[in-house]
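Dropping a structure here in structure tokens format, bear with me for questions.
Removed from the display is one protein chain of the complex; every other protein chain stays in position.
Chain nomenclature is as follows: A and B, assigned in order of appearance, with residue numbering initiated at 1 for each chain independently.
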Amino acid sequence: MRYLEQISIRVNQLLFWIAGVALISMMLLAVANMVLRVVYVPFGATAEVIGWLAAITTAFSLGYTQIKRAHVTIDLLVSRFPPRIQAFIDTIIHFLSTTVFALAAWQTFLYAAHLRQLGSLSETLRVPYYPLVYLVAMGLACLAFALLIDLLKSVLGVINK
Amino acid sequence: MSPVAMALIGIAVMLLLMLLGMPIGFAMLFAGFLGLSIVASPQAALSILSTDLWQQFSSYGLSVIPLFVLMGQIVFRSGATEGLYNAAYKWVGHMNGGIAGTTIAASTGFAAICGSNAATTATMGTIALPEMKKYRYDRALSAGTVAVGGTLGVVIPPSVVLIVIALQTEQSVGRLFIASILPGILLASLFLLTVFLVCRKNPELGPAGPRSSFKEKLTSLSGVIEVLVLFGLVIGGLYAGWFTPTEAGAAGSFCALVIALVRRKLSWKNFSLAVVETLRTSAMVIMLVAGAVMFGRFLTITRLPFYLAEWAAGLPVPPIFILVIIILIYLIGGALMDALGFLTLSIPIFFPLATELGYDPMWYTVLITIITTMGAITPPVGINVYVVNGIAPEIPVETVFKGVSIFLVAYIVCVILLILFPQIALFLPQLLY
Partner (left out) sequence: GCTAGKETTTAKPETGKEAETVEPISLKYAFFAPAGTFPAVQMEKWAEEVEKRTNGKVKVETFPGGTLLGAKNMYDGVLQGVADIGLSCPSYEPGRFPLLSLVDLPVSFPNAKVASLVLWDLVQEFQPESLKDFKVVTVFATEPAYIQSVSPVRNLDDIKGMELRTPGTGVPVLEALGAAPVGMPQSEVSQALQTGAIEGYVSSREVLKDLKYAEKVKYVTDYPTFVISFAALMNKDVWNSLPADVQKVIDDLGREMALWTGEYLDEHVKEAVDWAIKEQGVQIVTLSPEEKAKWDAELASLQDEAVEKLEAQGLPAREFMDRLYELRDKYSKEYQ
């Protein structure tokens, strides 16, 4: 269990780090494009590439955001219950969250494969963009993994408390 | 079962999940997914789930969010906000309640560059609470001031909430920003007025601080210049038309970074903290948006928004009563939920209704944003109140709520003025466009 949690933290930290690089690249690309526009001609596919960087930025920060409990929650009601009931409710909630994001990750993998098979190209650059969809699927899978750890922890909470 | 009944059950399920502690974005996503599985088909729901997440995450429009949050974070981490606070203190600190007023003023300034409620509260709380404690300000007043000042983050542009609504309702982000400037200033002024009226009646709540010399006042301004320049550049450039919102966020972050580096105010550690906080905040916000979109798809397919809008529009009462009903719903929603969460969730239901009733979309957006934002300081879910309590655990939540309560009058006055004089929101956009 502890071992699994360590893997989840490490993997999500790595993705989070890449998300940071994507964020800074996004800023630099937009600024560079503004400068280019003034001194020469702009890079026409800026919007497209920024969209891709934004996808990495978001998808790769989801898991670590979950680990750090930064998603907005209302804990008004649950915090008043006894610990064991809390753990029980947590188990249900984490089970549902894990399920929906595992499904999302799986479907996004399929979607990427579908785009690859169709030969879909991006609108401006006309290059295949399915690899980015795979990356988003990976981000979602890592979020599901982080949630799974939370689920296991709350199950242990029900048993131990 | 009729789709409309399904929609109502879907809303109930979503609220239940939220109350049981599921993150708001996840709850919307899950309820939307479940609802679509039943109303359409599991296959359809799975398809929407994956394609929508990809579309939201890779949306150029939503990329403004991380960029604006990054700008606010860099400014905060480089200490520029402290300078802003310091200057305001030098100018008005000698008056009764002056430091509380300073907090409002500094919140206003920070709100002008930061897009988020909780971030403004957290920032101002860290800086202002120790100061007010030092000068023996009343705990309730201090905490209330910080919490209420934080709500300006959403109202005064740039604001993530306004960006999200603009994208959701196909309004111009720039125009919506301009429309909310005067209402934001009005609200801030009403807060200031409240502080001074309260402290005039009970001077012991906010004892006067030391008087500063004119020279001290002037020198203090140097700490403000960088924030003002940045604000001028970003907002001015956006309005003057040098760049699009996404570019404004990028340019703002870049300039904040350059200023901080040139003035040697940003360590590598603080820079990475800024990036970390940005990623967390924007992942949280974009998850909210993605969840709301998914839930919106479900509501759309049940056609509930359509029937609801048709029902309310067909009520044999004047539009103003329907508006009052909407306002009451937003008061309750804002009290129960985070402003961004509730706004993104409810926009698909009420926005078409409001436009059908002939209300100006911009004015309406500003109005409901102010009303919902008020929810950040009201029980049961007052995000800002909890943030203040989180920063200063020695101030109990009840005390913060008590401190905040005196400002509710200011909010109500602001809303009434905005309804009576829509020009407060519409004047600037009409002037500039």
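Everything that follows uses one rule, which is that contacts are C-beta pairs under 8 Å (C-beta built on N, C-alpha and C of every residue); 3 or more make two chains touch, one makes a residue touch a chain.
These numbers come from a predicted model, not from an experiment.
Visitor: Would you list the chains present here that the left-out chain is in contact with?
Guide: Among the chains that are shown, those touched by the missing chain are A, B.
Visitor: So which of A:Ile7, A:Ile85 or A:Leu118 would be touching the chain we can't see?
Guide: If we include the chain that is not displayed, A:Leu118 is the one touching it.
Visitor: Quick one: say which of B:Ala87, B:Met124, B:Leu299 or B:Val387 touches the chain that got left out.
Guide: Touches the omitted chain: B:Leu299.
Visitor: Could you please point out the subunit A residues that touch the chain left off the display?
Guide: Interface residues of subunit A facing the absent chain: 37, 41-42, 44-48, 111, 114, 118-124, 126, 128.
Visitor: Touching the missing chain, which residues of subunit B?
Guide: Per the touch rule, subunit B residues meeting the hidden chain are 40-41, 43-44, 46-48, 51-52, 55-56, 59-62, 164, 167-170, 172-174, 241-245, 247, 289, 292-293, 296-297, 299-301, 303, 305-306, 309-310, 313, 347-349, 351-353, 355-356.
Please note the rule applied: only the chains that are shown with their structure count from here on.
Visitor: Using the average of all C-alpha atoms in each chain as its centre, how far is it in Å between subunit A and subunit B?
Guide: Here subunit A and subunit B have centroids separated by 24 Å.
Visitor: Touching subunit B in the complex: which residues of subunit A?
Guide: Against subunit B, the touching part of subunit A is residues 16, 19-20, 23-24, 26-31, 33-34, 47-48, 50-55, 57-59, 61-62, 64-65, 68, 70-78, 89-90, 92-93, 96-97, 100-101, 103-104, 107-108, 110-111, 132-133, 136-137, 140.
Visitor: Subunit A touches which residues of subunit B in the complex?
Guide: 17-26, 29-30, 33, 46-47, 49-51, 53-54, 57-60, 62-63, 66-67, 70, 243, 246-247, 249-251, 253-254, 272, 275-276, 278-284, 286-288, 336-338, 341, 380-381, 383
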